[in-house]
Each structure stands twice: as C-alpha cells, then as structure tokens.
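I have a structure I would like to understand better, so I am pasting it below and will then ask my questions one at a time.
Right after this comes chain A.
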Amino acid sequence: MSDAEQFILTLDGVGKEYGRGRHRVTAVQPLDLRVDADVELGVIGESGSGKSTLARMMVGLETPSSGTIACNGRPLREWLSTRASRLEYRRRVQYVAQDTTSFDPRQTFYDAVSVPLRLLRGVRSEREIRSRLDAIADELSLDPALYSRQPHQVSGGQRQRFALARSLVVEPQLLICDEVVSALDVSVQGAVLNLIKRHVAEHHMGLIFVAHGLPAVTFISSNLMVMRQGEVVERGTVADVVTRPRHPYTQELLAAYASSSQKEGGRQ
Partner candidate 1 sequence: MRKITKAGGVVAIGAAIVLAVTGCTSAGNSNSNSNSNSATKKTSLTVAVAALPTSFDLDGAFGASNENYTMWSQTQIGLLNYKTKLENGVVVTDFTHFEGALADKDNPYTVSDDGQTYTFHLRKDVVSQAGNPLTAEDVRWSIERKLSDGGVGLTQVKAYFNNPDQMEVIDDHTIAFHLHNAGNDNVLLPVLTGQTGRIYDKVELLKHATPDDPWAVKWATQNTGWGFGPYTVSSMTQGQQIVLKANPKYVLGEPAFRTITMKVVPDSGTRAQLVSSGGVDVAEALAPADLATIAKSPKVQEPKVKNPIEFIDLSLVQNKAPFDDKTVRQAFFNAVPYKEIIDKVYSGFAVESSGWFTGTMNVPGLSTKPAYTYDVDKAKKLLAQAGKSSVDVTLSVPNNVPDVVDAAILIGSFAKKAGFNVTVNQLSPADFATGRLNHSFQSLLVANRVQIQYPSFVNNFFLPGDPSNSGDFQPTAEWNELFASAAAAGPQTSKEAAPYWQKINDFINDDASQIPILYKQPNQAYSKDLVNMTYRYDSTVDYSILKPAR
Partner candidate 2 sequence: MSAQFPDQTAALAVAPRRTGGTIRAVFAFVPLALVVAIAVLAPVIAPYDPVTSVAASRLPPSPEHWFGTDAVGMDILSRTIYGARIAVQFGVIVAVLSTIGGVLIGTFIGLSESSSGVLGLLGRGLNQISSYLLAIPDVILGIVVVGIMGSSDFALTVAITLCLVQAPVKLTRVEVLRVRRESYLESAKLAGESSFRAALVHVMPNSIGPAMRNMPLIFGNCVIILASLGFIGIGVKAPTPEWGYMISSGLSSLVLGRWWPAVFPAAAVLLSVLAIAYSSRAIPRMWPLLAVRVKRWNPIGRKARA
C-alpha cells in the first residue's frame, strides 16, 4: 500500500466469546466500528469490560469468534496469512500494552527497540538505527544511557516509555495503547500522556487509547466509547459524552470520578 492511500480499519459485527456450553463467557458483544486515520478514540471501561480484548483483536493477538476485522477492505485474517502482508500490517498498526513483562528479561532496550526497526522498517545500518532511536528517545525523554539496560534495571515509567518507543519507531498509521499509563505514578502519567498526544498529532497518526481512568482518556482523545461487560453502552465525542451522558453507567462513572477528584485530588 502506498502511504497516500487512506487508512481505514473496520470492525463488522466483531465479538469474542471464551469457553463452551455452560462455561461460555462473552468478552465482547458483537459491535461495529470504523477507525479512520487521524481518529483519536478513547475506550473506557472497568477491568473485564472487554476493552482490552477488543484492542487485542485489532492486532491479531486474539481471534474474533464472530464478525470481520478488515483493513482497507482486506480482512485481517488475510493480512496475517503471509509474511509480507503480516509485516505490512504491523507497519500500519502498532499496539502498546501495559505490562511490566512486555520486554524479554534478557534483552537490552537497545536490542528490543531495534528489532522492529530492522524487521518492519528494513533499517540495516547501526548508525541509522541509533539515530532513529535517539530521536524517539529524545521525544520521550529517555536517557540514551538506559539503552544498555535490561528491563529489571529501570523504573516502570522508563520501561513503559521504551515500550512506546518500540512501537513509535515503526511510525504506524494507527497506534493502539492499552492501559499504558495505569500502572504509572501520577507524576509520570501526565508526562507520558503529553508525549503520546504530541507525537500522534505531529505524525498524523490514528490513536485508540484504552484505559479505565477517565481523565487520561478525555485528555488524549476526541471521541469516546464506553464499555461495560463486553457491551458498548455509549459512544460519541468526548464533549457530548461528558456533558450529556445518556447511559446510567456513564453517568455513574462520571459521578464517581467527580467525587473522587474532589477528595483525593484526582488520584485514581
């Protein structure tokens, strides 16, 4: 695909169920979604609401039990079926998870972050890799001295930023962030959110931001989708949802946030 082509990710009746028979659990109820380039979509919901599963389905880490995910009209299954198109899809869509173990404990950050540059962007020279890494690191306020560290040798915030760096060096058209700030200290949260927001804006990439905390989502995205027990209960622009919540769950959510921010100064 040429970069000029308009990027569209569509979800058509996509749902996910686990188990069989009596043990069947619905993680995501069938839903339709269209994600265009430049969209900034926040997905909010408590844990178990299916928001992570939804995000993971979009990058092929989970397979939908119903419906079709398609990128530019071509089903995701097909994208992932051959090596060349799989790499192409990874170039377009990147996913960052909140997970302290998203780095191989044996690898240095330099090694880990250079992998997508080599494999997805075909960067061969060590100098080029270094300069691209430096650029991202600079943007994310990461000290190059940390490159040679291993995951357990840095703080959670630094690790999360490296996780972001690993995805951002790919320069995807759509970045999916799954609870990337939830585990971080409040002081660091803001910084990371700012970094993401700025980078997405500067590079004109789409963003799906999955979180359970309202302030982060509302800060970073323009559209909002509220999920509860696998079901999308409300969607709309941030302004609409925050000012005129229709679903009782959304109202509850907003009320809860309002009271806690008064008491604890926004600590989640």
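The candidates came about this way: all candidates are chains of the complex that A comes from, given by their letters.
Operating definition for what follows: a contact is a pair of C-beta atoms (placed from the backbone, for glycine too) under 8 Å apart; a residue touches a chain by one contact, two chains touch by 3 or more; residues count from 1.
Note that this is a predicted model, so its numbers are computed, not measured.
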From 1 or 2, the one in contact with chain A within this complex: 2
Complex interface listing, chain A residues touching candidate 2: 59, 61, 83, 86-87, 90, 94-95, 97, 99, 101-108, 110-112, 115-116, 119-120, 147-148, 151-152, 163, 166-167
